[in-house]
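Here it is, the structure, as structure tokens.
Shown here: the complex without one of its protein chains, the others still in place.
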Amino acid sequence: MLNLLWLVPFMPLAGFLILTASEGRLPRAYVPWIGAGSVGLSAALAASLAFELLALAPEARVFRQTLWHWMAAGDFGVDFAFYLDALSLNMLLVVTGVGFLIHVYSAGYMADDPSMARFFAYMNLFVFAMLILVLADNLPLLYLGWEGVGLCSYLLIGFWYEKPENGYAARKAFVVTRVGDTAMALGLFLMFSQLGTLDIQEAMARASTQWPAGSALPTAAALLLLGGAVGKSAQLPLQVWLPDAMAGPTPISALIHAATMVTAGVYLIARTHALFALAPEVQTLVAAIGAITLLMSGFSALTQTDIKRILAYSTISQIGYMFLALGVGAWSAAIFHLTTHAFFKALLFLGAGAVILSLHHEQDIFRMGGLRRSLPLVFWTFIVGLAALVALPFTSGYYSKHEILLSAYGSGAAGPWLWAAGTAGAILTGLYSTRLLLVAFFGTERTQAHSHYGSNIGVPLVVLAILSLAGGLAKLPLFPALPETGTEETGGSIGLATTAAPFLGVAIGYLVYRTGTASAEALLQLPGAETLRRLWFSGWGMDWVYDRLFVFPFIALARLNKGDAVDRLYQGIVALTRLGHCMLVPTQTGQLRRYAAGMLFGAALILALGVWS
Amino acid sequence: MILLWLILVPFIGGLLSLPARRWRDYAPRWLALAALAVDAVLVLTLFADTGAAPKTDWLAQVDWAWIPRFGIRFHLALDGLSLLLVGLTVFLGFAAVLCSWTEIRERQGFFHFNLLWTLAGVIGVFLALDLFLFFFFWEVMLIPMYLLIGIWGHENRAYAAMKFFIFTQVSGLLMLIAILALVFLHYQTTRSLSFDYFELLEADLYPGAARWIMLGFFVAFTVKLPAIPFHTWLPDAHTQAPTGGSVLLAGVLLKTGAYGLLRFVIPLFPGAAQDFAPVAMTLGAVSILYAAKLAFAQTDIKRLIAYTSISHMGFVLLGVFAGNAQALQGAVMTMLAHGVSAAALFMVAGALQERLHTRDMDKMGGLWTLAPRIGAITLFFSVAALGMPGLGNFVGEFLVLLGSFRVDTAITAFAAIGLILAPVYALYVMQRAFHGPASPCEVRDFGIREMGMMLCLIAATAWMGLHPQSMLAYTDARVNGLTRTLAQRGP
Partner (left out) sequence: MASIPFEHALLLASVLFALGLVALLIRRNLIVMLMSVEIMLNAAGLAFIAAGSRWGQPDGQVMFLLVLTLAAAEVGVGLGLVLQIYRRYKTLDVDRLSEMQG
């Protein structure tokens, strides 16, 4: 049964190939069946694989499958091979499970779109690439999946290609992540040149034996891999692409930009945790990046008005938590939060999609309001999702976030600071979630909603809501793929403060947006508040900085040198030749006798030279 | 013997297609296809004889005396590297004939004559092991290509053809001087006059001479490759050439430069080449970045693709001079993969020009709606060009960088910035030509002939990306030989 592992990624690939080959001529009714069906089969297969693998003893939960010899040159060789252990199984289930639900949802969401076949083809390709990423046995194959999901992200963000701004967002996402990917590729080269292999398990084993902890090589390698991770996972300083990526259809935002692809960086670091453990400075950096990112994007989420951008910043913030966990060595807590986040953030995006669909593509929360009555199902599932997001007790998000914050507190000297940042982030999360809920779903109805969604939108919402609530109980055992980190019991007051922080945020939000005790407008009257709001709204002005640092100079340079300066050199030679031509033209008088005289003098000169020399 | 026929068939096919035009208008192109089909059969026979991985160095040889007085022989030989490149040549020959099917309406006989003679010259270059014979074929492939650009090219064809001719001719002259110098120095030490590759491999040159002669070869081949600063003929030639000419230029002719580096520069002058490697690798890295930046700035779609070619060939230069197994294999893979993907992109550009009568991307936009097949195919090859793993170009670039990282970390890191710039230009093409709001005009989408051709190219690119080992196995022996040579005779 485990031998069928290869079918899990290749089923979506088959779906992609069928949908592409049909060139959109397939009857519309069949398209979702192929698109969602292929992923559904994968999910079923993945589930049965999970039962089989988990039935084994923890140490034996490893399965390798080599499909073919990919490439070899000299002492370098990699196979097209899959590696299944508890960590990749966890990812496998998330990707196929949540992926399947989102595919089902898409059948409803995209029902009226003329390019539905193309949409499902891209989605299937994405699932294929993502599965390759999580199953890869070696780093080049992981890189294949890594770039593949990036490509699909590009294709799907720019899915509605008639609008140039969608294309811009798509290219921005691809290029920015490519910056990180290039760092990651260099990391691969470094690891190969030093360790002589790119097989993940083998490389980790060799790194642990060959490299002393804290030395320069593991630090450099970990830093380069971290570059890839922050690009893909939209962390500081490469987080700028994710908010713009919301230009894509909403199911895409749920699948790619919330549940799966953006967490690939977390997966990468967890996968290569042995390397990061050798580089304590880099690990501290990971934690710091996570802490700063979660705070910065939490503030940004506070000021957004577009429902999807709020959720996008919230995603960046939640991945910040995962990085925080990775940085303090709480590997399994990071993966746990990844899993629960996949549930509740997919739920929130799908709910937002249902809202947007009902409001005819209205995304501004201040033009919504009162949706509580018109869209009751969406409202209740959305509340569940938000509760998990802000980590109210007994939701899935509570367990994972709590574990992260407690691990952070107990992690050495910087621990309390990291904990404080995380807890402040939790307050922010409560605040912006409450704001979103109260503005969009309560109050007066500002846009007429037409709830014309069918069961293929409703069912995924309900299933995901159940998972968001109960997902915290079904935590997959990740040992021995990831080392066990016992969360030592910290003082009760810290645990209490961690639990209470979201409530504080919710309370503030309630006071501001429900009772009007403290009005947001009044806050904005304070000196400097408007500037701050604008700064947060623009994502701390990072786009502005990058435009001026990289984009504009590059474009200016390209414009300046459109005609290729090197060609001037050759044009110079041409000009010189022309000049010589012009100078000698007057000697061509057409006077035969002058030519004869010229020949005479020439001959005399040569003779004279011959005689006198 | 089969090697001789490989060259003779297109030669004869070319000669026959001249009068064939009088018989029927379409006769020349069918004749060209037939000649290529015969060649394809010959190549496949060679592949079949070789098996999955070549055991010996040289798979087939032809060695006759030609001008014995000067030690010039008619010496053809084929190893795994030549076999792959000859295969690529014939494969792209089909593509070139098929994409000229409706584009060329005037003087079809002479067009196909030139096309086939170019191919014959290229195959000869890939097979010749006598330096004089090599030079002969080097010139043979030049003149028909000059005519292809000069007669059937676009608006500025005379300038482009002349520029192409002068660049190649001057570089050919340099190579001739280098060949003669090498032969004479060899003659001075051994008293035997020979142009034969194997004999010259044994030539014992003092380092100063070796450096200068190596430079002569190097310049000749990097003009053809091309690399900064000898690249400026290429954008003009590519832009002005008819589609079939562009396909051959990008797909095959550029590869002769890379082949020359691999076949002659490294084995003949291993020491000098190693001394020169830092400069050459820097040139490669600069080519990658500079050309990528220029590509981004272009509005003419063919010119843009031309600059991407230079950028990709920078990887080849980097890989050849990094000189370890990964980098050399990567260079070979890049040659093959770029041959296919650049040819396909030029075919798309040619198809667009045939339909829209412009190459200016500012006048395009929204073509995806009108011609989704063209859009999807362009997307595929743009993505291949930007180095998507799973497609051929990635394997090449990855191996090149992997290998060169071991040799020079700084240059490799610098060259890797090219990986960031590649999507910038590749995706910009998609945006400007295919995305955006649709214009109200009608555009004929690809038909069966074009789709069939394109699907073959797509299959080849995907195959090279997913199972590159099937190609790498052919060049393994040669690459190992090269790394051994470098290790033994290097400084």
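Letters A and B mark the chains as written, and numbering starts fresh at 1 in each.
To be clear about the criterion, contacts are C-beta pairs under 8 Å (C-beta built on N, C-alpha and C of every residue); 3 or more make two chains touch, one makes a residue touch a chain.
From a predicted model like this one, the values you see are computed outputs, not experimental measurements.
In the entire assembly, the chain absent from the figure touches the shown chains A.
Residue A:L600 is the one among A:M1, A:A470, A:A522 or A:L600 that touches the chain not shown. Across A:T209, A:Q525 or A:Q588, the single residue that touches the chain missing here is A:Q588. The omitted chain makes contact with chain A at the following residues, 584-593, 596-597, 600.
The working rule: only the chains that are shown with their structure count from here on.
Taking the mean of the C-alpha atoms as each chain's centre, chain A and chain B sit 37 Å apart.
Across the complex, chain B is touched by residues 20, 23-24, 68-76, 80, 140, 143-144, 146-148, 151, 154, 158, 161-162, 164, 167-168, 170-171, 174-175, 178-179, 181-182, 185-186, 188-190, 192-193, 554, 557-559, 561-562, 564, 566-567, 569-570 of chain A. Listed in rising order, the residues of chain B touching chain A in the complex are 163, 228-229, 231-232, 235, 290, 293-294, 296-298, 324-326, 328-330, 366, 368-369, 372-373, 376, 383, 388-390, 394-395, 398-399, 401-403, 405-406, 412-413, 416-417, 419-420, 423-424, 427-428, 430-431, 434-438, 466-469, 472, 476, 479-480, 483.
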